[in-house]
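Missing here: one protein chain of the complex. Every other protein chain is in place.
By letter and in written order, the chains are A, B and C; residue numbering begins at 1 in each of them.
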Amino acid sequence: MQLGMIGLGRMGANLVRRAMRDGHECVVFDRNRDAVETLVGEGAVGVGSLAELKDKLTAPRAVWVMVPAGSITDSVIDELAETLDSGDIVIDGGNSYYRDDIRHAEQLAERGIRLLDCGTSGGVWGLERGYSLMIGGDADAVATVEPVFASLAPGVDAAERTPGRDGEPTPAEHGYLHCGPSGAGHFVKMVHNGIEYGMMAAISEGLNILHRANIGADDQASSDAETAPLAHPEYYRYDLDLAEVAEVWRRGSVIGSWLVDLTAAALVESPDLAKFAGRVSDSGEGRWTAIAAIEEGVPAPVITAALGSRFSSRNLDEFADKALSAMRKQFGGHDEKPAAGL
Amino acid sequence: MQLGMIGLGRMGANLVRRAMRDGHECVVFDRNRDAVETLVGEGAVGVGSLAELKDKLTAPRAVWVMVPAGSITDSVIDELAETLDSGDIVIDGGNSYYRDDIRHAEQLAERGIRLLDCGTSGGVWGLERGYSLMIGGDADAVATVEPVFASLAPGVDAAERTPGRDGEPTPAEHGYLHCGPSGAGHFVKMVHNGIEYGMMAAISEGLNILHRANIGADDQASSDAETAPLAHPEYYRYDLDLAEVAEVWRRGSVIGSWLVDLTAAALVESPDLAKFAGRVSDSGEGRWTAIAAIEEGVPAPVITAALGSRFSSRNLDEFADKALSAMRKQFGGHDEKPAAGL
Amino acid sequence: MQLGMIGLGRMGANLVRRAMRDGHECVVFDRNRDAVETLVGEGAVGVGSLAELKDKLTAPRAVWVMVPAGSITDSVIDELAETLDSGDIVIDGGNSYYRDDIRHAEQLAERGIRLLDCGTSGGVWGLERGYSLMIGGDADAVATVEPVFASLAPGVDAAERTPGRDGEPTPAEHGYLHCGPSGAGHFVKMVHNGIEYGMMAAISEGLNILHRANIGADDQASSDAETAPLAHPEYYRYDLDLAEVAEVWRRGSVIGSWLVDLTAAALVESPDLAKFAGRVSDSGEGRWTAIAAIEEGVPAPVITAALGSRFSSRNLDEFADKALSAMRKQFGGHDEKPAAGL
Partner (left out) sequence: MQLGMIGLGRMGANLVRRAMRDGHECVVFDRNRDAVETLVGEGAVGVGSLAELKDKLTAPRAVWVMVPAGSITDSVIDELAETLDSGDIVIDGGNSYYRDDIRHAEQLAERGIRLLDCGTSGGVWGLERGYSLMIGGDADAVATVEPVFASLAPGVDAAERTPGRDGEPTPAEHGYLHCGPSGAGHFVKMVHNGIEYGMMAAISEGLNILHRANIGADDQASSDAETAPLAHPEYYRYDLDLAEVAEVWRRGSVIGSWLVDLTAAALVESPDLAKFAGRVSDSGEGRWTAIAAIEEGVPAPVITAALGSRFSSRNLDEFADKALSAMRKQFGGHDEKPAAGL
């Protein structure tokens, strides 16, 4: 089928490529002309405006928006509301807040245009592995775009069948799912990312414990007077090869996962991860998941702690730490120790 | 090669089966005679005592101990110290505390017997999938037992090769790793389980957020006077099919993992998980990982929170909760609300 | 000065009493006629409607609203916007969300009415101890109402002077503070309550650790097969008198605080807190503080964990716990243990 694509960054361009591999005709737009030309060179139809994009597509049109969430998505939706016709379908495949989907869907519905929100997981590997697609919105619109979803998804063969399932595989078994009404796709994707934060933090904390497993070999006498020395240094004398540890976890272990696979790859590239400073960004979904948990009254200590670790990696707890030192100084006369005396 | 196995529970019996499939000759012992007979029926040599087990094996013997960690392991090690000969090898494949390995290794070394500690991950699926093996102890002993480790491990083909690796696959790429001296294997396995706790909690928290995503459909007026009603019930009106959600995450998503696979299977069996009460056991490794983090001075908020969630699932925070209610009553005159008014 | 009071519950009635003790003339309204009559019996002027309340007060009027936050506050503000005159002042002393203050202030400003948001801490003891008042809004309006704030606050003598301060005591030293523009008062009060959650949880967790300090005296052999028995039961053989422990912390200790005072009182009443079930309510501020931390990108692990503990005290983590048990069953064949085997 025909698919319009707005936004040809890392994700958008690869979605187009994967769709074209399966025979879909893609009409592509980006403010960056070079990005358009690159995909034209690979078989896409390039356009220079949304009006032109509309003209190149046959109604009912399916237009995928793959731009940074927030104000940019807002303005593209505004423009599409003006440009497209009743019956057309907009798919927001970015990392939009699901509450924005509800607003955007209402805005487009006033023009008869249907919005599908599509949480798209897979990152830079999606071109080869396929994308996990979590979709919200009108069922008829989902049915119309289904051939594209099926092409972008990894397909049934990407995993062994879940025990207990039989009969014709469901769309979820192909790798795409109509989760519910507007916002449901991005809601599920949001929680997916919250889980991702938690998993990543679990792995990272574990690696850090392994990384420090040899501190018993350090001179205990030199340790900070404010920190009790190790009572049993003999229990912390393991000099571990983390790249090999991550590798052994890839086969047969309970924590086997794509994130462990990627960790193993990262540790092959750089066993001490020296090229990273450890300033970890967060892009919204983790925050929104934590807020959803709070509003639902659901404890989410792991996901929330994972989010907080990212904040503290960027030193956003500095003032709190200063306040702790100030209190210790007040009641105990304790001066801060210099950095050398960890 | 020949392998002795002591302990024929779920794990021990399957280790024997997998070893025999690859041609190893297994001499098996368990206090439970039926367990021995079952494996004899599958080709193992059954024995009725450790002395007999010793007699059936050719020196240097390799004896795998697969019994519950703690006092039972202690007594088996005691008995093996009396029974085996210098040069023999004991493999503790259970979930022993790595500090006990150090003690057991010293105890056995007095008799010239070598101890390998072998963290064994894979659960009831290991028979088919193979086991991830994390080994500590003497390198020569590891080399002697290597044919068995190689058979029990999943093998190179169980995962695609990690980018950046080339040449002959390392043992870790087969699924077994000599991590370091005594205790190193169980140390790495301990941290593996700590990560497992964190990952499991991340997934569970996420599912709980999805499970409650429809609370906006409840009558807000009836909500507890002590809990602010939802400011925006319209954002919590998703009635999600969790089995399908878990399924769609199995292909192409960032959180793709064996634990998500198992979650998907569990939700097919029981979409509301009604057969579980939610009392979650913990068996030591999570606690030990959290303690190691504390002793190393390493923050491990996710792993520690995951451990705490298990404690609170067993209501071990009850007195603390009562103290909170007591304080609220004291300063605000707040009475507890009955359970209906969540 | 004259003060109107709308809402004569536990807090509102005591505010009136404390104001009257200092000579202020109070005009009081509540839907509950008995509540009005009670205060009339103590010297207040009772009215039956907001219109009447307006008539009894001389412009510029000061009307304190002390009703449950949310929709009730909304409707009172709506009615006051219709009733009062330009130049009048409304004080919202309840636990309103500071974002609602901003909205209410704009709404009232259209009529020339000024809103002060006043976070009011002190609970049922405020009548005797005085209230800590955190105020947001227009400085002129604060100055107009200052005589009332000064009467309600505890006064300078309620605490020793902070070292380093000299000169005339500031309003904060009296116990009331103009924090900033609209919402600033409730923002500071919100964070105050977030801190309160954290402090309460710290005390409760500590008491729980003391409460369980005698578990080493239990029969270790009977412990759950899935939980490692205590390695050193000899370290957990303290049968502590918690009421006495809380009492000793009241004098000279670093954690000396009103919350410890109240805890000591609760433990005198009920040493085992048996009259509480441990279902802990939360009323909004804790959630809002946690959300503010997330939106600011600030880690708040303690406050957030304290909030989560309240959720789990109401069993809102049940589905997550079931999911954990389900996963354990899947990979390890582990059945849940019955409740007796904690």
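Everything that follows uses one rule, which is that a contact is a pair of C-beta atoms (placed from the backbone, for glycine too) under 8 Å apart; a residue touches a chain by one contact, two chains touch by 3 or more.
If you're wondering where the values come from, they're calculated on a predicted model, not measured in any experiment.
Peer 1: Please work out which displayed chains the absent chain touches and list them by label.
Peer 2: Per the touch rule above, the missing chain touches A, B, C.
Peer 1: Of C:Met1, C:Ala150 or C:Ala265, which one is in contact with the hidden chain?
Peer 2: C:Ala265
Peer 1: Which listed residue (C:Met1, C:Ala81, C:Ala109 or C:Ile195) would be found touching the missing chain in the intact complex?
Peer 2: C:Ile195
Peer 1: Using the definition of touch stated at the top, determine which of C:Ile91, C:Val148 or C:Ala305 touches the missing chain.
Peer 2: C:Ala305
Peer 1: What residues on subunit A make contact with the chain left out of this view?
Peer 2: Considering the whole complex, subunit A reaches the absent chain at 10, 68-71, 97, 123-125, 200-201, 203-205, 207-208, 211-212, 224-229, 231, 258-259, 262-263, 265-267, 270, 273, 276-284, 287, 301, 305, 309-310, 312-314, 316-334, 336-339, 342.
Peer 1: For subunit C, which positions touch the chain that isn't shown here?
Peer 2: Touching the missing chain: residues 98-99, 102, 121-123, 126, 129-134, 153-155, 158-160, 162-165, 170-177, 179-181, 183-184, 187-188, 191-199, 201-203, 205-206, 208-210, 212-213, 215, 227, 230-232, 234-241, 244-245, 247-261, 264-265, 268-269, 289, 292-293, 295-303, 305-306, 308-309, 342.
Peer 1: List every residue of subunit B that touches the chain not included in the displayed model.
Peer 2: The list for subunit B reads 254, 282, 287, 290-291, 294-301, 304-305, 307-309, 311-312, 314, 316-317, 320, 331.
Please note the rule applied: only the chains that are shown with their structure count from here on.
Peer 1: Where subunit A and subunit C touch, do the two copies share over half of their residue numbers, giving same, or under half, giving different?
Peer 2: same
Peer 1: Which chain wins if you rank chains by how close their C-alpha centre is to the centre of all protein C-alpha atoms?
Peer 2: Chain nearest the overall C-alpha centroid, as shown: A.
Peer 1: Report, in degrees rounded to the nearest 5, the angle of the rotation taking subunit A onto subunit B when the C-alpha atoms are fitted.
Peer 2: Rotation angle between the two copies comes out at 180 degrees.
Peer 1: Measuring centre to centre with C-alpha atoms, which chain is farthest from subunit C?
Peer 2: B
Peer 1: Which integer distance in Å separates the CA centroid of subunit B from that of subunit C?
Peer 2: Measuring from centre to centre gives 43 Å for this pair.
Peer 1: Determine the centre-to-centre distance between subunit A and subunit C, using the mean Cα coordinates as centres, and give it in whole Å.
Peer 2: The separation of the two C-alpha centroids amounts to 37 Å.
Peer 1: So which bits of subunit C are touching at least two other chains?
Peer 2: Correct list: 282, 287, 301, 305, 309, 312, 314, 316-317, 320, 331.
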